[in-house]
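Have a look at the structure below before the remarks.
Here the complex is missing a single protein chain, while all its other protein chains stay put.
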Amino acid sequence: MASLKALVTKPWIWSFVGALLVWLVTIAFTGGYGAGGMVTAALSLAVFTVIVGVGQMFVITLGPGNVDLSLPANIGLASAVAMKVMGGSDSMIVVGLLAALACGAAIGAINYLLIWALRIPPIIATLSASFIIQSVDISFGRGLQIKPPPGFADFTNWQIFGVPVLAMLTVLFTIGAAIALRRMIYGRSVLAIGQNIRAAWLAGVNVGRVRFLTYTLSGALGGIDGALLAGYFRGANVDIGNEYLLASIAVVVIGGTSVAGGKANVPGVWGAALFLVLLLTMLNTFGVSAGVRLLLTGLIIVGVITAAGGEKAVR
Amino acid sequence: MTAAPIDTGFKGSAARNAAARARLLRGLLPALSLALVLLAIAWLNPRAISYFGFNLMLNLAIPIALATIAQMFVIAGNELDLSIGTFVGFVGCVTATWLKEAPLIGVLILLGSIGVYALLGALIHLRNLPSIVVTLGMSFVWQGLAILVLPKPGGKAPDWLLAIMSLKPPFVPFPIIAALLIGLVVHFGLMRTSYGTILRGSGGNPAALRRAGWSLLWTKVALFSLTGLFGVLSGMALIGITTSADANIGNGYTLLSIAGVILGGGEFVGGRVSPIGAVIGALTLALAASPLLTFMHIPPDWQVAANGAILIIVLAARVLISRKER
Partner (left out) sequence: MAGADIRLNGAEKHFGAANVEIVRLDGAEKHFGAVRALGGVDFHVGPGECVGLVGHNGAGKSTLMHMVAGTLTPDSGTIGVHGAVEDNYSVSRAQQLGIRCVFQELSLCPNLSVAENTRINHAALTGLGWRRRAANLIAAKLDEIFPDHGISAADIVGDLSIGRRQMVEVARAFTVTRDRLDLVILDEPTSSLDAHTSGQLLAFVRRFVAGGGSCILISHVLGEVLRNADRIVVMRDGKVVASDAAAAFDRDRLVAVMGGAEAHRKSAVQAAAKAGASPLRVRARPAGQMDGKDLVACAGEIIGLAGLAGHGQTDLLLQVFAGAARAKAGIEVTAPVALVAGDRQSDGIFPQWSISENIGIRSLSRLRNGLLISPRREAELADFWQKKIGIRTPDMNNNIFSLSGGNQQKALFARALGSDAGIVLMDDPMRGVDIGTKLEVYDLVREEASRGRTFLWYTTETEELDNCDHIYVFKNGRIVANLTRDELTEEKIIQSSFGDAA
């Protein structure tokens, strides 16, 4: 009973409750048909949001104004780079993944360079960078019709007893991220900077290095995500990352991370990603039009955040 | 200025004058960047610097300026509106359909949408919600509504609106007059009136305002309503120029408006904004976005990149100048 009470007070529990509710409503609508398949599909799709969501979470936790708007462009470019390096050959899969990772990490590093050297607010810096990356991608990826190597495509779609392997790996990754956040100097430093950057500096936190690492991490995760997306959807394209701008921010915040910084939540990212994916599935199952689907998605996001409420201001 | 016989603080009048000078220079920077872009255009294509040229180049400046002002009001209250772009699109769709066919209903819808903004402000204050997320959700809502109002691109702007937007006053092109007017009116309202002071104070130190007996709920509602109002004006102006609408027509305005406010010398927190700066920032972006690039013969693939580069260059120049000042 006490543990249940403790669970209810955890902010991330609500995103899982929401996901469960949406799933129940949908299977009630279909009369139980496709209940398992829906979970599998949701897990496979949520993975991509979770990966970038975790990166975005660390960035947002750095404090007000910190957000990575270059993720969609980053994902688009990295997907093209990965496909080009792999060149359809199974032997190049690892190299291609590393190339995507490096491409993303470089973008993240450049983002921080702009923020630090030009003292531009991160929103504007990552936005400007994303414009440039987008052009590079358009130019580089023009007419690029390379399919992923069959082995890679199979890997990204591989399931064991209906559980996508990619989802299992991502769970391991998020556990690692949660440990890094709570128990490693890096995570503590991110949380400290997010609460009060000046106090963090005066308490001996290496503010510059931590911020650099965080933007680079977000970029690298975007790069990996791009490669995996290209494998899952069997091909790269410029628009492949578009939906992940709003999605990455939405899962972070619905998952209980504070946009004011200094308070992050890893499990919530999973719950919120599942919730969003299942929500879309539900609306598609209901067969509503595009306009209504958007309208309801928006209203539900606003509704969820209103119900969850903001944290009370400290004294 | 009272002359101090003994300077009782290290941060004395000299240091304060330096701070004031730095602020003045920062205030002039937006104008400087605009001049820079204009110079580049004049150098590349002297013929563009003419009545007709400006009319053409600044074609879209009015809606961008209005959207930037809209964004500026929420930023003045330490919030951010990520839905302004789709809201402008929604207003555009209503303008091209209901406002033309059934003006009364059209007006009611638009007033209602301003009311929605006011409610959002209240909701964000009462539930202590992050505006980024709420407006992110609202961006879906407005987009969905826009598609429902106008499923396929089309519609037509009301004739009176077309007439206003194609005004050809003597000597000075209409977009310039309009931009000046917008900047001055908002500057007066927000920077010079006693209630504008309260609104800016709510961004500077909300706790102080509450202790002085003001309602933070009402300041937030006022700021969001003003955002809604200027968003409506922006959408209408946009349709007055493009003559027909499309549900995605305003999508780019969210990021453009934020960039405009920052380019104009505004800051994300602390109630430090400048209406005139915001309008100038919007003009700079409007000029840099397409006319300049066309004159520079930039291939379409790289136009987006050039936009980003210009944004970076202008902001970098700003940092360089304020560094030299120090």
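Chains here go by letter, A and B, matching the order in which they are written, and residues are numbered from 1 within each.
Methods note: contacts are C-beta pairs under 8 Å (C-beta built on N, C-alpha and C of every residue); 3 or more make two chains touch, one makes a residue touch a chain.
Keep in mind it's a predicted model, so treat the numbers as computed, not measured.
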Residue in contact with the excluded chain [from A:V205, A:A220 or A:L274]: A:V205
Among B:G106, B:G155 or B:G203, residue touching the chain not depicted: B:G203
Those residues of chain A which, in the complete complex, touch the missing chain: 179, 183-185, 188-189, 191-192, 195-196, 198-200, 202-205, 262-263, 314-315
Residue numbers in chain B that touch the chain omitted from display: 1-13, 16, 19-20, 23, 192, 194-195, 197-198, 200-201, 203-205, 207-214, 270-272
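FYI, only the chains that are shown with their structure count from here on.
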Centre-to-centre distance between chain B and chain A (centres being mean Cα positions), rounded to whole Å: 30
Partner chain B, residues of chain A touching it in the complex: 64-65, 67, 69, 114, 118-121, 123-125, 127-132, 134-136, 138-139, 142, 246, 249-250, 253-254, 258-260, 289-302, 305-306, 309-313
Complex interface listing, chain B residues touching chain A: 123, 127-130, 132-134, 136-148, 151, 255, 258-259, 262, 268-269, 301-309, 311-312, 315-316, 319
